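Complex shown without one protein chain; remaining protein chains in place.
Chain lettering (A and B) follows the sequence in which the chains are written, and residue indices restart at 1 in each chain.
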Amino acid sequence: MEKIGFFVCHCGSNIKATVDPNVVLDGVRSIPGIVVAEQYPYMCAKTGQNMIADAIKTNGLTGIVIAACSPRMHEATFRKVAEAAGLNPYMVEIANIREHVSWIHKNKEEGSQKAVALAKAAIAKVKLNAPLFPEENSVIKRALVIGGGIAGIQAALDIAEAGYEVDLVESSPSIGGKMAQLDKTFPTLDCSACILTPKMVDAASHDKINIMTYSEVEKVEGFVGNFTVTVRKKARSVCMEKCTGCGDCWNKCPVKNIPLEFDLGLQNRKAIYIPFAQALPLVPVIDREHCIMMKSGKCGLCQTVCQPGAIEFDQEDELVTQKYGAVVTATGFETINLDKFGEYAYNDSKDVITSFEFERITHGAGPTGGELKRLSDGRKPKSVTFIQCVGSRDISGRGKPYCSKICCMYTAKHAVLIKDKYPDVNVNVFYIDMRTPGKAYDEFYRRGVEEYGVKYIKGQVGKVVDKGNCLTISAVDLLDNVKMELETDMVILATAIQPVPSAKPLASMLSASIDTNNFMTEAHAKLRPVESPTAGVFLAGAGQGPKDIPETVGQAGAAAAKVIGLLSKDVLLSNPCTAMVDINACNGCSLCAPVCPYGAISYGPATVNDHGLKTIERVSHINQALCQGCGACVVVCPSGAMDLQGFSNKQLLAEVDALC
Amino acid sequence: MLDQEKTFEPLIVAFCCNWCSYAGADLAGTSRLSYPPNVKIIKVPCSCRVDPIFMLRAFGKGADGVIVCGCHPGDCHYSTGNYFTRRRFALLFSLLDFMGIEKERMRLEWVSAAESAKFARVMNEFTEEVTKLGPNRRLMDIRNLPEGYEELGRGPHREVLDAQAPHARNIPSVVKIEEQMKARATKLLADGVVDRVLAWKAGDHETMPEPAFFDHPSQIENMVYNKYCAHNLSKYLMVAPWLGGKLFDGSTLIFLKPCDSYSFNQLIKENLINLEKTHIIGIGCGGTVQVEDLEEVGMWEKCGVCTKIHHPVGDEIIELENNSPRLDKNARFATVEAIEALSADDRFAFWQSQLSKCIRCNACRNTCPVCNCKRCVFSNNKYDMASKVNATEFEEQLFHIVRAFHVAGRCSDCGECSRVCPQDIPLHLLNRKIIKDINEFYGEYQAGQDIAAPEPLTSFDLNNDGQAGKN
Partner (left out) sequence: MNKTYKIALGNLSKLYGRINETQQIYLPVRRGGTLNFEKWHESAVVDLHGLKTTNTPKDLFLPQSEDLYTAKMDGTNIEIITKDFFDNAFVIFGVKACDIEAIAVMDNIYLSKHPVDMYYEARRKNAVLVSLACNAPKNACFCAAFNIDAANPKGDVATWILGEYLYTQAQNGKGKAFVEDIMGLFEPAEADDLLGLKAEIAEKAQSLPYSKLPLESFTGENMMKIFDHENWDFLHRACIGCGTCTYTCPTCSCYDIKDFDKCSGTTRFRCWDSCMYPEFTLMAHGNNRLTQKERFRQRFMHKLMYHPMNYDGQFGCVGCGRCINKCPVSLNIVKIIKSLGVEVAENANA
């Protein structure tokens, strides 16, 4: 039989003025189980706390209810009091008779009666409370960063600098990501490689950072503080330790004409290659699909010329399994496919290119050596036209509904770059809205218009036609409201960006949620923007949403700070108010997992003992370390097998019953 | 009368999410913004923790109004909880409205921690509205035989019922695939591909075939397939020994009519079928008939409006010679629409008249493929819900609401619940109403069609749920 202590606080006159404590005490005194019913002017004061502690000890109370201010105010205080007096802190309930009663109801009779009702509900609940104990989980002091672009590099560096081991996994042969492909960066126009390469070198040479390029995450198990991740290191066919990066192999390789991914196919590479000159690690990979040796067993030229003997045709994929306390996803973005946008003639004309292709063209190491040329005939264009929002802010379903955010600024950058090198080239930009918030961004854009004479036309392009020696653009100028035709030599499309396709399977491996556009979802859009809803998984870079370099670096640093905060702990205490499965009632119907934002629910076999009849059944399992106690799974469980500790079905129904 | 109205003080229960609305209520207190003392708040961690049963229970125990308050969409402390709340209550309110229960008594509101003024305003408005409605009776009375009732079978109710009556005008197509089925069953058993066959066996009377397992080719001669084989076989293959007994280790051949195959696919989706040990043969169906006193009385309503001619799952298919859809796909909603068109009082009278016949035999539940809980919430002790009874003042009143709601989004509209009801209560109309709402609110959805498709109540659409969810 429970022994409940009930305490009414006057809160000076805050409560007492409109709620009669004696009425409240009389209202609950005769409820079965109430053995103490007391009042005090300030329950939260030391004397009040002592009163509660004494009552717990003297009467051996099994639960207490304090009718006082909001639990948001002092629930923690009273839980500590209970704990110190030897009562489990979760055996405390608060009846909120200040914020919800005395401060809003002026009629003392009505107020007192409502206070009695709330007190009864709290008593009904506390009788069904059960002692709860947080679980302790140790923290593995190692972090995994997925994605070796600027976001991943920055996060890895920051975490490593704090003294923790970091593994940086990158799927391509080199770290560097999209930033390595860029020529200049806005709004300062400093060279991208100049600021990125030192970071790459820092990361590669850091003794706490272990870089795994040409590698992909294969499997993730575990939870915050204790993830077990398997990474597949794809066979590079070149021994990392032996290779000196001399280049003899790729110079000798007879297989040419393979489009170089790094240059978006605008230049070719060999079957054994490095993606770009500053690649890190500076170790080539053999493209097994095109390598003659791999296909027919005849050739082996590279092996012949390699003096250190680094070429290993028989290498196999290697699976590396490691434990981590935290994971940062920095998977980045790519541009969307433009097949559905026939009006821009992207697939028909070599002179219609995407902005990313333009980055390579304007880049000194790019296909034209940095010279502005038409890719069709090598002619220098007299006029270049940019088209904004290609596939962005598109609700037709062909593109993406969101703003890709970076296009306004990089187009402004491109326009200025052209004008700066070739003041005689006409530059037109078709835009819908100019979006230039950011430090020194709008100034930069205006400089393009005012100093460089870039012409901005508000309007949408209806059609681009390749006439051979030039392109014609049909568009509407929305400001003058006229249809217009324009001849130009080159069209550059500000193509929408989207998360890389591997983000989706990765998110599902991590039980991290993604939104309808496959961007990683944050735990809270405003208050927890660098955390995934899944504890221990953090977000950096454009995989979470379109963003530019400074934002990416800032977010990566923030994610790193969160990781460092987590890894600095030796153990994590879990919130004990978690969901709980009665495996005797669960039939494994799997309705609960889809609603869990934290991936805390899994299914597996368990021995179910129904009055001695033992069977092995597939049932739901809650990972207590991941569960945050929202209760979504409880309500979708039709049989009531799932319940929430601290807010159980019976507790809430008891409150309903007590009030009604 | 006026005096009575004045003295009526409604009891209002408010479920408030800890992070937003409860804090909003606290702030209302801090700001001394008053609202009627009739409102009693229960704190929940998230609005998604509010089980429709809590709301129904409050009504059942005497609350006159129930309001659920959560964070604004996009602001959920747990990211997505309130999106589930939004769909869940949009459907619940619509279902209760369909049953003629005043939807003004229930509300879902988004109140942030800063919106103390909104909290007070909402509570003032809601209390006023509920006071105008007067005491809550309908939810308590939905299954009670009204005293001195009018014969409710007349007028608009009659039309609704006629639409449900056996469709004498619909003639089932003759089905001539029994021999093919037998041949396949015999072959698969003889070849050892399967260890047993689940089909129908001849009863002692032509109209009385029953679901049966066949373990040996020699038994196949007793197998039948005709217009009397209405039973949905799906549930017999559930992995967990549903009614006790031993787990079957071997593999099974199951024959599925088109409508059954949707149920079966839903069970596959819910991981309750061991697919590796199941061989599925989809079979054509020409419609099944209702039998009374061993005589055919007409086609089942569910077959009269059936549109399911394809099998979403199956290893083989044995089709009828002339397979064509019988009706356009929305014809099945005609009766639901007819009820929707009635006044709230008439809707309530209709359902009260129907549900008061219920004897709680649980046939609807036990036959339903998606009522697949090991122990139903009405049979276990998880919610303190009395079972086995049909009594006044009990949550028992809520049985049919909870039953329909627990299969929301999972019901494939196989119509078995109504087919088996000994009191001929058109129970499937409750489910069909939910299906219709889901289609209208969240886009067309057919349970059992695609096992990869997210279910309407365990998924959400960030952009499009708002308008539909608003009550």
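FYI, contacts are C-beta pairs under 8 Å (C-beta built on N, C-alpha and C of every residue); 3 or more make two chains touch, one makes a residue touch a chain.
Everything numeric in this text was worked out from a predicted model, so none of it was measured.
Checked against the full complex, the candidates B:353, B:397, B:431 or B:446 give a single residue touching the omitted chain, namely B:353. Only one of B:118, B:182 or B:235 touches the absent chain when the whole complex is considered: B:235. Touch with the chain omitted from the figure is made, among B:9, B:340, B:424 or B:461, by B:424.
Within the entire complex, the positions of chain A that touch the omitted partner chain are 29-32, 610-613, 657-658, 660.
Contact residues of chain B toward the unshown chain are 61, 145, 148-153, 157, 161, 164-165, 203-205, 208-213, 228, 231, 235-236, 241, 243-245, 291-295, 353-354, 356-357, 359-363, 365-367, 375, 379, 384, 386-391, 393-394, 416, 419-420, 422-425.
Here, only the chains that are shown with their structure count from here on.
Computed from the mean C-alpha positions, the centre of chain A lies at a distance of 37 Å from the centre of chain B. Against chain B, the residues of chain A that register as touching in their complex are 70-72, 96, 98-101, 103-107, 110-111, 113-114, 117-118, 121, 513, 515-516, 521, 523-525, 533, 577, 582, 584-591, 594-595, 597, 603, 615, 617-618, 628-632, 634-636, 638-641, 643-644, 647, 649-650, 652-653, 655-657, 659-660. Listed in rising order, the residues of chain B touching chain A in the complex are 11, 13, 22-23, 25-30, 32-35, 37, 40-46, 48-54, 57-58, 61-63, 74-75, 77-81, 84, 88, 120, 239-241, 247, 269-272, 372-377, 380, 382-384, 406-407, 410, 454-455, 457-459, 461-462.
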